[in-house]
Each structure stands twice: as structure tokens, then as C-alpha cells.
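One protein chain omitted, others in place.
Entry: chain A
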Amino acid sequence: MTALTGPLARVRAQVSTRSQRRDLRAALLFISPWAVGFLVFTAWPLLYSAYLSLTDYDVLNDPSFIGLENYRTLLEDDKIALSLRNTIFYTVIQVPAYVLVSLGLAMLLNQAGRAAGFFRTAFYLPNMTPPVAVGVLLLLIFNGQNGLINEVLGFFGIDGPSWTTDPNWVKPAIIVMSLWSVGGSVIILLAALRNVPTELYDAARVDGAGPWQRTWSVTLPMISPALFFVTVVNTIAAFQTFTETYTAFFGSGNSTYSNDAALFFSIYLFQQAFQFLNMGYASAMAWVLFVIIMVITVIQLRVSRRLVYLEGEQR
């Protein structure tokens, strides 16, 4: 007790008085729900999932250790390759489209003055729709024969494709449908646009900058932190997209639509885990997903360091 050294001694030194010790105890009590939850529902699952990924496990029998076999199988599994291709295609198209559309809408709203509040509400409404209902809407509105989208296209003399059954058009339909719920990003970007100091525009105008130049040299740099946030969050979400697509194209009794074109990585993972009960294999898939998302996020962080403008003392 007498000769404590290192970090422990520092902790003791910091909490020497009685009231400080009482505070420490109180603080630990307050954060204890999180601490317990972290150990039980994050730390242990992480370790156990890593272990399971090295086993063959079907829940009914004990896991049997098979080393890196699952990861080797992953490399040869055609459906892994397919689901990864589908997921990457979706992410690469959907995220830029999503960010551009929400930026466009936010800029329009920013010009609307007092009416913006009403339109902001209207744009956000789809975000309240349960994703399973969005999946249903996807099937109905993009229906090839009499769906609303093709009806509208027909009005312009365009013969719309069979969105929900033609493998080439399934993913585009999912992407277009996902744009219906850009409302959340619109609100974030609009808040950022409103934070841009008016003086900067005045200064730019004095310097003779036109509307395009003002957008390019003032608006975009000033809102780049929010743009970056929206991009990163949506990339992570896009890579894990599940519910709308699963609702519309997978599930029990669904023989007509079992559609390889919509097989995203998280859907295949879900099937392996809870339909085929290959818990070991699914755990290996989860780790692959984890690594991919980490890599993408790190790359985005790196790129952002060059592109994202932060005011002087802010971080």
C-alpha cells in the first residue's frame, strides 16, 4: 500500500481527498450501465465472434475449431464475390447520388427564405417511413407493368424497364428508391449552409465573384465538415444496407424474386447466420465486413484532411 508507483500512484494522488474519492465512486456508478453493457454486449461479442470465425458452428452442436478454413472458403464462394460486387456497385453509385441530391435540395431550401421550414418537413417525412414499408413501396412503384414510375416514364414516351425482375435494373431501382429518404442529410446540410457567415459572401461579391464562384470558393469549403460527415455516415450505411432490399427481394415463400442481383453482403451474411445456421462462416463474413468498413473510413479520413476546411482554432 505504501510504495505505489506508475499509473496507479497517479490515480491515487489525484483522488486523495475524501470528497474526490466520493466523486470517483459516484462517477463510476453513473457510467456503470455503459461499462456493463460494453463488457457484455461489445467486448465479449467481439472476442467471441473472432473465435467463432475460426470454427464450424451451427448453434445445436458445440463449435468445432477449424482454423482459417472459413476464410479460405470465403475466397472460393461465388456468392461472396457476387454479393461484394453488388454492394460495391450500390455504394459507389448511391453515395455520390445521395450526397449530390441532398446538397442540391439543401441549397434550394436555403434560397427559399421563410418557406424553407415547410419544405424541410415535407422532405423529411419519408425518413419516418419504416424501411419495411419502403421495401413494399419499392415493389409497387417500380413494378414493370403498371408501376407508377413506368407510368410516368410512359407519359414522356419512354418504355420503362421491368425494374423489379430484370437483373440489370434491380439495383438502379433500389438506388432511386433510397434517394426518397435524403431528408435527414438535407436537414444537416441546410443547418451547415445557414451557418456560413454572410460577410464572406459580401466580401466575395466585392471581389467580383459570380454565383458559381461564390458557391465553389465560399459555400463548399465552409460546409465541407458537414458534407464530409454526411458522406462518411452514408458510405458506412450503404455498405450495410439491408432492410428495404431484404423486404422486397428475399424472405420465406419468395420464389419468384430470389434475385442474385439484389444479394448484398449484409443480406448474404444474415442468410448464412440465421437461415443456414452457419454461425462460424457468418462470423468470418462479419470480420471481413468490419475490415472493409474500417479501410473505407480511414481512406475517407485521410482524403478529408486535404479537403475539409476547419476554422483556425476549432480542433
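Please note the rule applied: contacts are C-beta pairs under 8 Å (C-beta built on N, C-alpha and C of every residue); 3 or more make two chains touch, one makes a residue touch a chain; residues count from 1.
Here, contacts and distances are computed from a predicted model.
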The complex's invisible chain, by UniProt name, from "Multicomponent Na+:H+ antiporter subunit D", "Exosortase-associated EpsI family protein", "Acetolactate synthase" or "Carbohydrate ABC transporter membrane protein 2 (CUT1 family)": "Carbohydrate ABC transporter membrane protein 2 (CUT1 family)"
Hidden-chain contact residue, picked from the options A:A115, A:A203 or A:V295: A:A115
Of A:L52, A:L103 or A:A262, the residue in touch with the unshown chain: A:L52
Hidden partner interface residues of chain A, rising order: 10-11, 14-15, 22-24, 26-31, 33-34, 36-38, 40-42, 44-46, 48-49, 52, 59, 105, 107-113, 115, 119-126, 128-133, 135-137, 139-141, 143, 145-148, 151, 180, 183-185, 187-196, 198, 201, 211, 214-215, 219, 225-226, 228-230, 232-233, 236, 240, 242-243, 246-247, 251-257, 266, 269-270, 273-274, 279, 282-283, 285-287, 289-290, 293, 297, 310, 314-315
